[in-house]
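Removed from the display is one protein chain of the complex; every other protein chain stays in position.
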Amino acid sequence: MFKKILIANRGEIALRVIRTCKEMGIKTVAVYSEADQNSLPVKIADEAVKIGPAKSTDSYLNYQSILAAAEITNADAIHPGYGFLSENEKFSELCQDHGIKFIGASPEMIHAMGDKSNAKDTMKKAGVPTIPGSDGLLKNIEEGLQIAKKIKYPVILKATAGGGGKGMRIVNSDSEFKDAWEKATIEAKAAFGNDGMYLEKFIEEPRHVEIQIAGDQYGNICHLSERDCSIQRRHQKIIEEVPSPFIDEKIRAKMGEAAIQAGKAINYEGLGTVEFLVDKNKDFYFMEMNTRIQVEHPITEEVIGHDLVMEQVKIAAGIPISGHNYHPNAFAMECRINAEDPFNNFRPSPGIIETLHKPGGYGVRIDSHIYSGYTIPPYYDSMIAKVIVKANSREEVIKKMERALSEFVIEGIKTTTPLLLKILKDPDFVAGNFTTKFMDTFEY
Amino acid sequence: MFKKILIANRGEIALRVIRTCKEMGIKTVAVYSEADQNSLPVKIADEAVKIGPAKSTDSYLNYQSILAAAEITNADAIHPGYGFLSENEKFSELCQDHGIKFIGASPEMIHAMGDKSNAKDTMKKAGVPTIPGSDGLLKNIEEGLQIAKKIKYPVILKATAGGGGKGMRIVNSDSEFKDAWEKATIEAKAAFGNDGMYLEKFIEEPRHVEIQIAGDQYGNICHLSERDCSIQRRHQKIIEEVPSPFIDEKIRAKMGEAAIQAGKAINYEGLGTVEFLVDKNKDFYFMEMNTRIQVEHPITEEVIGHDLVMEQVKIAAGIPISGHNYHPNAFAMECRINAEDPFNNFRPSPGIIETLHKPGGYGVRIDSHIYSGYTIPPYYDSMIAKVIVKANSREEVIKKMERALSEFVIEGIKTTTPLLLKILKDPDFVAGNFTTKFMDTFEY
Amino acid sequence: MDIKDIQALIKFVSRVGVDEVELEKDNFKISIKKNQASPVTFSENAAPIAQPIYQAVPASQAPSEPSEVASAKSTKEDNINLVEFKSPMVGTFYRSPGPDKDTFVNVGDQINVGSILCIVEAMKLFNEIESDVAGKIVKVLIDDASPVEYGQPLFLIDPS
Partner (left out) sequence: MDIKDIQALIKFVSRVGVDEVELEKDNFKISIKKNQASPVTFSENAAPIAQPIYQAVPASQAPSEPSEVASAKSTKEDNINLVEFKSPMVGTFYRSPGPDKDTFVNVGDQINVGSILCIVEAMKLFNEIESDVAGKIVKVLIDDASPVEYGQPLFLIDPS
């Protein structure tokens, strides 16, 4: 097992990793920028090394400083958390070169999944469902009709030069195709001076459902069930939950199998997440794979009873996994609290936490690096706390989350808590009746 | 289901009950003494009624005030928590008389278990093992020898007027009996002027292991496994855990069955705890039954995945239980943090909480009513927080508890946290090798 | 002087009413200054942090407060000599012994120690509440048949 792990990150995920290391008896090194001098991870790590100024590119994204910090502290592994260098091929390679274990994916795996079209090809070959469509540009209307027939309506025509909905048409049947094609090409020509079109299956009522997988150094890969992350705003997840209210045991097994296939295709080692879009018919399509721990990993921990960061560390140290899949034995939900003003276009709200009172009690978990008197710096991500609850039904989970959020007192800055409380009371949300478009029309 | 529950208690257990009520959609009424005006339960309950001055006998033990508070707020049930009126036969009866559901035992059940010798007789009849011994005073040495032979050595001779170890002798064999009898009677005569002696089985290396039971209004009774509470000081529990490091599946089944027998003997309804002493041979003996929620109930919640306060409320509302027994699916431990100075003979340390930072993260639960700026009043129990952790092995649980306690910052008063941290590092504690005498010899 | 002594010294300085201490002893020298602006640092810090956390208005009290009554506090400030007569128990406040009966006391009435002022009903018991002061009833602070808490002011009495 590792003797000392350097955490190449900040905020709650740095704290998260340090906590597990402490529980495993592994020494920790926090690295920090000038802006994070008084941060909680710096305070509780065994050692802390200042690596640069506030700007991420000069500190948390600075390979050289982070590796030098590992060298001067004799750390034998680096945990990158999420974001920053966690999916950086070059950094993973540099760690290898310097004999420091990168607790994450190898350069090859990151490479295979980092490029979207690469990843899609790999998945297709592995038999993982991807969104079907034309291979590049359509030659003519006839080819479009042929492909549409093959992949089944509805389909979406998209201008290759497109954007902002221009040169885009949803087509529901053969009879609509010609008209849509003509209008879209004219529009694209006018808007972009380019009427090249391609075609894809149109995903109706999409949900974001991702599968957590784990693979060890010996080729064993298993899945740890799904997380429904459909409640998002501009691709930023807001609330995540497991089980997905939309997924049953049968679909879970199919998606889990597909995610394992995805992992096997690249000989995946470590924890990873395969993101799928699920349409109204419960057909699912590969979106992308994240080769790192996710922000929302705690809800999986709550329902399978295992510490995922501990699993990451064990896998990196060469300990084999059991290899069997895990299914949720409870219901869990996570709300992300951001230092943003939800009633003012989500304007960031850095500043001093004047008053802090965290909720507690049965089934309530808080992952947060803030403390009373802490100053949230303006340079980084605005997430300041994750509230995770667990109970025996979705209804109980929602009630518990409401209770927990309403006990949470954070004064001195604006937070997204009031928005979260409103979502929790929304009848569609309560009914589990939502798609990734939920926030587009949600009134608050 | 009840519409409004009055909580006839204070501190963490009042908060505990209010939280579950909120999650169940039940309105809450806090009652409080003048000393608890600014307490957290008062702040978060839907309503709060001041019932008297600081002195418990005039507030939290004042039947009339509490029932009047229930009347003026139209509460349809009263949850008594633990301590105060929770096992008060008269109060339970008064609630009945006033048509308010007492969420606890009936007057008859409290009566049956409240008197120790009553309880022992009832248990004997029900076939629950009790500590064997003479029925009252021994007539002579021959009777003593006869009983000792029957219940097996070692036995303990005790002076009926005794105290402080005087007139008390442990006897290991027939051959020692005569000498012990003579010395003990002489000593008793000299010390108390009364040489009446009785005899009991001597419990070697006793552990305090209690079984949580639940019974509904329809005669179903089940057990929810054990809690090991051997780490105690002057009968005050300090650390509790489940599973007991001393109990295996077979003993658990036997003790569980005995506890169910105990409950059946008095037609028990609600949650209750049957306390046993377990000796070095894993023989166990009934001590007493608590007809209320216990301080240490959270560890059971953690390992069986059910909210015990919710179970209490449901049972009181007439909802049947499943009736099957629950076995621990994880390891859990609770440390009680008291506002006391462990290095100054546990002198109470009331006062203002100047700085408060609570630990968090995976598997860490805090049940506490304190907040930054809260003044701990000097009038009541000194327990200010319970830290509950859960993990997949006893070793992990201990590591996690250490991690959590060392993150916990409470400044302005003295607490027992340093003592707890020392116990967690004790080799005998770590090995699970301890009895109820542990604290008698523990050096700190 | 070891660390414990030094700490004790600093603590001592922070508690006592001095602003600055300088100490030189053998090869040892210490100088301790105290913040002059805030002599009661901790209570000043604690109050503004603790209090805004929650609103602690008991809901049961709100509906029962008669609209014509000024808050007890402001009345008290205006009439420095008046005495608040507080409820000695929780229950329901009645101004008369029964629905058709006269009220025990009215504004302007002269009362003595032992005069019955009202009834507070708790657990179906009608507890007659006697005055512990002599004087004149200035104000009745609670509406008839309203719930009252322990210690809630019921009457304003001019004891002069």
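Chains: A, B and C, in written order; residue numbering restarts at 1 for each.
We adopt the following convention: a contact is a pair of C-beta atoms (placed from the backbone, for glycine too) under 8 Å apart; a residue touches a chain by one contact, two chains touch by 3 or more.
None of the values given here were measured: they were computed from a predicted structure.
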Could you tell which one of B:N74, B:N267, B:N329 or B:T355 touches the chain left off the display?
-> B:T355
Which of A:G83, A:G215, A:P328 or A:G412 sits in contact with the chain that's absent?
-> A:G412
Options A:I26, A:V42 or A:M109, residue touching the unrepresented chain = A:V42
Please identify, in ascending order, the residues of chain A that touch the omitted chain?
-> 29, 34, 37-38, 40, 42-44, 46-53, 59, 63-65, 67-69, 71-73, 94, 98, 352-354, 371-374, 412
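The rule is short, and it goes like this: only the chains that are shown with their structure count from here on.
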Based on CA centres, what chain would you say lies at the far end from chain C?
-> A
Calculate how many whole Å lie between the centre of chain B and the centre of chain C, each centre taken as the average of the chain's C-alpha atoms.
-> 36
Between chain A and chain B, what's the gap in Å when you average each chain's C-alpha atoms?
-> 44
Quick one: which residues in chain A touch 2 or more of the other chains?
-> 355, 357, 372
Residue numbers in chain C touching two or more further chains are 49, 53-54
